[in-house]
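With one protein chain held back, the other chains of the complex are shown just where they sit.
Take a look at chain A:
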């Protein structure tokens, strides 16, 4: 209790405005320096005031919302470009075999590069990306070298053989695969071909140890990182900070031989039938939607999977299987389009893993509007037919 006592008289005296006969005090000005820090609630409130709203609105999180027509002018690019880091003579190589469907890296692939950087930096090595084609994303993701592997159609065995020749031909210390449908398959093929042990589905990774779950998630296995590792999703953070060279590497691959797969045909998911958990694009209706005929037509026209908030499911307007959220389905979708949904925490939990969110709501302050990448404050009943009209127009002409 060594706090000095407050002296109201001297405190008041510091507020005295000089130059007038009658004593005047400006108590709102400059916080009195009494040695004891005090919060100035008025100044804080002035800072938190959101400009441009009719209703007085305070944003205590200090993130001044951009309320206006289109996005607020973003600060001109004062960001310094990431530093380029070159590794001219690596001691070893850490290879990464991303899925990269259609040549674009998935978030899981980026995490793979993060893990590879971790292993490479610990051993003075470089990260080698084994991809089907070079792209400039690889430099940002953290690849020092890029080796395009020949691929024609779906033939994982041929790809595994090509990888085997890389494993034998170059000083590759580790090969990292994503533990996904195609990546996991390829990893196991390479493990069988090379006779190396595969550490399947690593859930944590450092330069010293990797761990995975076994025996139905009852046992954790742990060892020093072996040569072949497949990595589970969301185990390692993606690489950030430095830019890498992504230099193309030359390598002579053996001639591929015909495999046992006679034909392969890709069948895209039927959005109307696929379950919510598997869906890629979900369009969802909340309590703000009244016309469900139009909603269903819109879902079909967009090629989306229908979803709903709990209010709508409770009312029996949509089946229970369509409920998104904590007590419904947690989505893995890439894009979520919310019509007339307030964005209760229980609902937002179901959307947490969605990369892109689009929201239409009449309430500017709805949580869904804040969560959305494109937020539209408008009546859903008017936007839905407009969307249908526009899609129909585009189809015709």
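Convention: contacts are C-beta pairs under 8 Å (C-beta built on N, C-alpha and C of every residue); 3 or more make two chains touch, one makes a residue touch a chain; residues count from 1.
In the analysis below, contacts and distances are computed from a predicted model.
> Mind telling me which option in "ABC transporter permease", "Electron transfer flavoprotein subunit beta", "phosphoenolpyruvate--glycerone phosphotransferase" or "ATP-binding cassette domain-containing protein" is what UniProt lists for the chain we can't see?
The record for the missing subunit names the protein "Electron transfer flavoprotein subunit beta".
> Which residue, A:143, A:191 or A:246, contacts the hidden chain when the whole complex is considered?
Checking each option in A:143, A:191 or A:246, the one touching the absent chain turns out to be A:191.
> Which residue, A:143, A:166, A:235 or A:308, contacts the hidden chain when the whole complex is considered?
A:235
> For chain A, which residues touch the unseen chain?
The missing chain touches chain A at positions 65-71, 74, 111, 154, 157, 180-182, 184-185, 188-189, 191-193, 198, 200-201, 203-204, 211, 213-224, 226, 234-237, 259-270, 273-275, 278-281, 302-304, 332, 334-335, 337, 345, 348-349, 351-352, 354-358, 360, 364, 367, 369-379, 382-383, 385-387, 389-391, 394.
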